[in-house]
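Only a single protein chain was left out; the remaining protein chains are all shown in position.
Order as written gives the chain letters A and B; numbering starts at 1 within each chain.
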Amino acid sequence: MGDIWEGISAGFWLVVTLDPDLVEITLMSLRVTVTATFVASCFALPFGAWLAIRRFRYRRFVIAVLNALMGLPPVVVGLIVYLLLSRSGPFGVLGLLFTPTAMIIAQVIIITPLIASIAHQAIRDIWAEYHDLLISMSTSKRQRIATLIWDGRRALMTAALAGFGRAIGEVGAIMIVGGNIDHATRVLTTAIALETGKGDFSLALGLGFVLIALAVTVNILIHAIGRTERDGKW
Amino acid sequence: MVTSILPLVMSDAVVKRRAKVLLGPVNLTISQTGFTIVMGPNGAGKTTLLRSLHGLERLAQGRAQWQTPLKDARRRQAFVFQSPIVLRRSVLENLTYPLRLRGTEKGRATALARDWAQRVGLGDALDNPAPQLSGGEKQKLALARALITQPDIVFLDEPCANLDGRATREIEDVLQASNAAGTRIVMATHNIGQAKRLALDVVFLLRGKIVEQSPAGAFFEEPKTPQAAALLRGDIVE
Partner (left out) sequence: MIRIIACVLAMTGTTVSAENLKVAVTTSFHNSGLSDILLPAIAEDTGIDVQLLVVGTGQALRLGEAGDVDAILVHSRASEEAFIANGYGTHRREIMYNDFVFIGPNADPAAVSDAASAADALTRIAQTEAIFVSRGDDSGTHKKELSLWDAADVARGGDWYRPVGAGMGAALNTAAGMDAYIIADRASWLNFGNKADLDLLFAGDPVLFNQYAYIPVDPALHPHVKNDVALALEDWLTGEHAAMLINGYTINGETLFTFNAETGS
């Protein structure tokens, strides 16, 4: 128990005194994950919506694959991205390995299926509700998609936040492709792994607090959005 | 004003689902004016008939012919569903939605929406989220949203089936006012009292086929089929 209290108080002081290392690492985490969430959402949200309203031959198959990809093991994604970006890999000339960009690429791959799948379910529900009305009003395809995305915006935001939540706490992939380089690619999760390895639990716990606070905030947001969604259905 | 999209002529129309005939063959002409009530026992095909007239069902055979090109005809009609579908938006935005689809300028759309909200008694609820309205309010909203574009014809599928007396009366009043102003109305109902109050003519359906089409007086006085007579007596009709 002694370790835990010592760690908690040390971690607490790091947070309240805005320890420069802690701030730098937290900002890097946010930079990587916010960017990854944004990029992934740009692909995943329209794709999820498209999948919900478009009927085509292999639709069920695509949805099944998407749901399976939600469970992609991050470590494997990290390894594959590592091999692709390595100097001796196919994209080696870009020199992206061990940069924040590499971490963003790995996170985008990990969270895109998750966001697309949640977006698909949300849009599918609204589409089931609106289907007859929008057909009756003889809306064009573009008008339908615009209406569904606008009226489903809360659910889509929830999807993006879920992606953020998964990415911010992920360590396996970004450790491999980012390399956990001090002042360059060190983020909350990799720093926690490192400090734990050194047996220095106070910084690890301080970083852990920030990470938990971020994750809790995101989950509260998801919950709040979800509740307005259920209460208001609008 | 452009010429009306009516009359609508439906000829030899058949609707199937998984090889089973749900409706037809149906031959029916919907004239330019009037108030048609579609009656018949449960499962007779009232909803399917309305939906196929409106173009929501694919015809396995036959055709429904409007007087103007289909694209134009589709924009000048509206449908009110049995359980109201409201957009997850405010009452005001629900009302402006069909106008904005047609490119009506925002200020004018808002003015029209306020006017129609008043007419159906939702004047105080303009900014409320539509999904939070009561069943009766939702249906009044759906009706106002259908009428706001001044369509040539409105189809209504048992719009008062789940509503209390007051909401039913308000909806009937709005319908009769619109009908008097020239909107053609085709409405399905179970409620014989409502049919008697509103109908100018009656289409009676049995097992997917139209078995009688008569002026309201004649239908209620002297129904041509024993099934219609039984229905009017309040007996069970299969």
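Here, contacts are C-beta pairs under 8 Å (C-beta built on N, C-alpha and C of every residue); 3 or more make two chains touch, one makes a residue touch a chain.
None of these values were measured; they are calculated from a predicted model.
Q: Any idea which chains on screen the missing one touches?
A: By the stated touch criterion, the chain not on view contacts A.
Q: Please pick, from A:Leu66, A:Leu97 or A:Ile168, the residue that touches the omitted chain in the full complex.
A: With A:Leu66, A:Leu97 or A:Ile168 as choices, the missing chain is touched by A:Leu97.
Q: By the contact criterion defined above, which parts of chain A meet the unshown chain? Give residue numbers in ascending order.
A: Its contact residues with the unshown chain are 3, 86-89, 92-93, 95, 97-98, 179-182, 184, 194, 196-201.
The rule we apply is simple: only the chains that are shown with their structure count from here on.
Q: Any idea how many Å lie between the Cα centroids of chain A and chain B?
A: 47
Q: Given the complex with chain B, which residues does chain A contribute to the contact?
A: Per the stated touch rule, the residues are 126, 129-130, 132-133, 135-139, 143, 147, 151, 231-234.
Q: Report the residues of chain B in contact with chain A in the complex, numbered from low to high.
A: For this pair, the touching residues of chain B are 54, 56, 71, 74-75, 78-79, 81, 85, 87-90, 97-98, 101, 129-132.
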